[in-house]
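In this view, the complex is presented without one of its protein chains, the others remaining in place.
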Amino acid sequence: MEPILQTIDLSKYFPIQRGINPFSKAKKFVRAVDGVSVTIWKGTTIAVVGESGCGKTTLARAMALLTKPTAGDVIFNGKSIINGKTNLKQVYRDLQMIFQDPESSLDPNIRVGNSIGEPLEGLMGWSKAEVRGAVDKSLAAVGLPLDCVDRFPGQLSGGQKQRVAIARAISPQPKLVILDEPTSALDASVQAQILRLLLQLQKDYSLSYMLITHNIAVAEYLSDFMAVMYSGNLVEYGLTEEIMAKPRHPYTIALISSAPIANPWKRNLLQVEIRGEVPSAINPPPGCKFHPRCPYADGICSRQTPKLEEVSQGHFVACHFKEKTA
Amino acid sequence: MVAGNTEALVGIVIVSSFIVLALAVSISNLFGIQITPYDPIAQNVGPPLAPPSFGHLLGTDVHGRDLFSRVIVATPNDVAVGIIVVAVALAAGAMVGSIAALRGGFLDEALMRFTDVIFALPALVLAMSIGVALGPGVTNMMLALMIIWWPPYARLARGEALRVTHQNYIEAAKLSGLGTVKILFKHVLRNIVVTMVVYATLDIGTVILVYSGLSYLGLSVRPPQPDWGEMVSSYQDYLITAPWLPILPGSIIALGVIGFSLLGDGLRDMLEALK
Partner (left out) sequence: MTNLLRVENLSVCYESRGGRVTALDKVNVDIRSNELLAVVGESGCGKSTLALAIIGLLPNPPARVLNGEIEFKGTNLVQLQPARMREYRGTQIAMIFQEPLSSLNPVYKVGDQIAEAIIVKKSREDGHAVETEFMQKTHKVTLPSKVPKRPRSGKRISAELKQEIIASLKLVRIPDPEQVIDRYPFELSGGMRQRIMIAMALSQEPALLVADEPTTALDVTTQAQVLKLMRELMEKVKTSILLITHDLAVACQVADRVAVMYAGDVVEAANVFELFSKPLHPYTEGLLSCLPTGSKHKVDLRPIPGSVPDLRSPLVACKYASRCPHVMKKCTEKKPDLIEIREKHEVACYLHGEKNGTDTANN
């Protein structure tokens, strides 16, 4: 398998301004993403899971160059894309994104057809006829009727809007699509429709997906690989099947056991034991950020941040006491 | 929807009457046709200081000039100044504010602090100084007002634009390879224009009032050319003896301001209902 995108020690810090001098250098930072290295393999889906504040959305935006990384590298299609010389239009022909909120994904004053055709106008420089043809194809691919072309987003339902957003993202026929919580704002039945659609499109267009989500069930369903993030760090990475069956990082164990299972005989929720809250992103705990809440934490955990190490073929965990969860 | 809102209806009626009148007067001036019952600057067309009557609907002034004709002919001044100043302020402010919001960072700081500086200058005093420097006249007053009127629009535009730039469709536009300028014109401006137009409509009344004030101070037209503010000034001595002279032009100014305010209120209510 070859990688389509790789991040190497990617970091994004947001400076916090204290005081009234707008030119003073910030002394404190929000460490949204703190040295994350992850690989997305061609043709597969990786789910980046975590709770609020873990940095998954910032990671996605940094990868898509919507925000400038503070440190580290992003290698896409074999080339580093974070230097100033990158031709963004070239990158975006192969890398697109779908956002969480279908309401704000479409300009309410622009017709659906024009929204879908926007990447084609901006990135390909096609003629109007060519664009129109491609837009019709995209609409058909996402299962929307062709007469949607002239409608305004306000006339569509949430699920339909999300389909339009998907049609827009696939119209330049990208290689990698980043999906930022694509179904979180949708009802269960609409979510199912969109998930099936995403799977179908992946087959038809040979797409690679990076799925950002806090919903473990959706992550398990859609993804081949899983990366678990906590407070800006990658704490576990491996095959989804393996992580769901045998999570090794204490946080992953807590996360997966907290995900409600639709089965009244398996009442995992009432057995969950997790203390505390997500730590501050400005003043994280020293050493391993999870150690104040970890049932296995001991001496070294508060002094040294653990590195990702392989525990079995392709399965990586960042924990000083991995053997305790074997 | 409009019919249910009497305020807006009244506002529309008043504003359209003013605009139609202003256009009629301007066009007639262009062709040298007189549409008023009497020549506005001709003296002694009737007995001096005559109260309103059928012959002279608003009476006459001390020089025997027909007040009604003078008031009508002065309409384009206030209306044009009101609308043009606001239009220019809207356009300039929208540009400044939305560029600041879209680009952020140093450009944002720089533009907004420049806006603050202009905003801090005392409006009337500045207009007066420009009036003294350039000389009196309607156009010069319009210019003076344009220079100082745009900062609130920049602030408003920036606030609205910030809201818009956080929407996902702006990010999608970036992912479509669109540059800042293209995003500005295609997405940002269209989505902020509505709120700004409501504010602008309400603002026209204020401009009319300020311009009338400048005209009252003698900075606009020179007599015998009629202008509402100037008329209030030159007729104020007759407040007791011939009250119709200062009061009627003043009331017309008030009516204009009320009309635009009602229109602005009505527009805002309509927009609230649409949401």
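For reference, chains read A and B in written order, and residue numbers begin at 1 within each chain.
Basically, contacts are C-beta pairs under 8 Å (C-beta built on N, C-alpha and C of every residue); 3 or more make two chains touch, one makes a residue touch a chain.
Every value quoted in this text rests on a predicted model; they were computed, and no experiment measured them.
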Touching partners, among the displayed chains, of the absent chain: A
Among A:I16, A:A140, A:L269 or A:I300, residue touching the chain not depicted: A:L269
Selected residue (touches chain absent from view) among A:E103, A:D136 or A:E220: A:E220
Residue touching the undisplayed chain, where the options are A:L106, A:L176, A:M229 or A:A259: A:A259
Positions on subunit A where the hidden chain makes contact: 51-52, 157, 159, 187-193, 195-196, 199, 214-218, 220-222, 240-241, 244, 254-255, 257-265, 267-270, 272, 274, 276-278
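In this section, only the chains that are shown with their structure count from here on.
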Whole-Å separation of chain centres (CA-atom averages), subunit A against subunit B: 51
Subunit A residues touching subunit B - in the complex, by the definition given at the top: 22, 64, 66, 88-89, 92, 95-97, 99-101, 104-110, 115, 118-119, 121-123, 165, 168
Contact set on subunit B toward subunit A in their complex: 109, 166-169, 171-178, 182, 186-187, 190-191
